[in-house]
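Structure, as structure tokens:
Missing here: one protein chain of the complex. Every other protein chain is in place.
By written order: A and B. Residues from 1 in each chain.
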Amino acid sequence: MLTLDTHLQLVLDLVGVFAFALSGGLVAVRKRLDLFGVLVLAAAAALGGGVIRDVLIGRVPPVGVSDWRLLSCALAAGLVTFFFHPGVERIGRFVRVLDAAGLAVFAIGGSLTSLGEGMDGVTSVLVGVVTAIGGGMIRDVLAGQVPEVLRREMYALPALLGSTLVVLAHHYDVINPVVVWGCVLLVFAVRIIAVVLDLNAPKPLRTGANP
Amino acid sequence: MLTLDTHLQLVLDLVGVFAFALSGGLVAVRKRLDLFGVLVLAAAAALGGGVIRDVLIGRVPPVGVSDWRLLSCALAAGLVTFFFHPGVERIGRFVRVLDAAGLAVFAIGGSLTSLGEGMDGVTSVLVGVVTAIGGGMIRDVLAGQVPEVLRREMYALPALLGSTLVVLAHHYDVINPVVVWGCVLLVFAVRIIAVVLDLNAPKPLRTGANP
Partner (left out) sequence: MLTLDTHLQLVLDLVGVFAFALSGGLVAVRKRLDLFGVLVLAAAAALGGGVIRDVLIGRVPPVGVSDWRLLSCALAAGLVTFFFHPGVERIGRFVRVLDAAGLAVFAIGGSLTSLGEGMDGVTSVLVGVVTAIGGGMIRDVLAGQVPEVLRREMYALPALLGSTLVVLAHHYDVINPVVVWGCVLLVFAVRIIAVVLDLNAPKPLRTGANP
């Protein structure tokens, strides 16, 4: 099988879900949503990417609505944010590290899931990226803001890089746990570097016609 | 079968679709959308929850795009809103009662549909809630506003309560028409009480850090 070690992957999935759910909860708190809004945005951020992934590859019901462990983890993070949001804001740096781990696990895991369902390479790269960034996009659309990933920060690029590498490894039949974990670590490292150096994707040039 | 009496359920479904479509049409009129926008928002509010439900549980094509009765009902409500919106606003209280009935039927009906397709309990609770609130969320996102259900009013809670009860009844094998109708009435009653007493879900505490 192409999957990561099952037990370890669950742990990492839960880390990713928790981190993404914190981000969803924080956006909801900043937008002054109510308790239900905080829980929905936490769940949407944490599970939305996986739901899109599963709908695209025809795996229903999506794991995001059927696995109570992921769902409970997302709702727990939502409750934590609701009650302790000043504290969560204060450890923002730590949350970003968790978030980078989530990005890495979701991108590589998404591509592997897609390959495992027999999807081809192009599809699997895309599915990996969508798994990693889809939840955050749903979170932002529901919160009434243009998705952050489209505006600033190098967030999607590490996911694209990692998903491409893992799909290539699969294509050339050199996939094994070391390669997979290497890809996960690479995504994590690139994302952390982008955060530390405050790297941003380039913007289109301004022109007189586009003030 | 776990479904409600078919004929009665169709009548109730149509009531729910009509009420939700009125809400979609009113939001569109307030946002100054054109005729097509009013019809799309009416259809999205009325049928969107069911479409998400069916996509999540793998029932394609979703009933919202294949059943001409539901679709016609939604479009008719859209036309009514387009031409007579001041009148519809004026009977706002009556529309809210219809809307509460829609919420109840969609939540319980959504969970029963999910159970009927062999989904497990956690999934079916979620699917019921999503069926009930999904249409309104799509309506608001398309209209450029943060979904109302995330901001205020006790709207999702009755749906969650009813879906949980009907799933529990199914789990303990005590499901029958009386129980199902009891759940529908309970959701309706709780929602009406929330409207009358103007109950809202709690908001996160403000802090100095979140002005």
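Here is the rule we use: contacts are C-beta pairs under 8 Å (C-beta built on N, C-alpha and C of every residue); 3 or more make two chains touch, one makes a residue touch a chain.
Quick caveat, the model's predicted, so the values are computed rather than measured.
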item	value
Selected residue (touches chain absent from view) among A:Val95, A:Val149, A:Val180 or A:Ala194	A:Val149
Candidates A:Leu10, A:Val141, A:Ala169 or A:Leu186 - the one touching the absent chain	A:Val141
On subunit B, residues whose C-beta touches the chain left out of the figure	28-38, 40-41, 51, 55, 58, 60-62, 65-68, 71, 81-83, 85-86, 89-90, 141-144
Subunit A residues touching the omitted chain (full complex)	55-58, 119-120, 122-123, 126-127, 130, 137, 141, 144-147, 149-152, 155-157, 200-204, 207, 209-210
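The working rule: only the chains that are shown with their structure count from here on.
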item	value
Centroid spacing, where centroids are CA-atom means, of subunit A and subunit B in whole angstrom	29
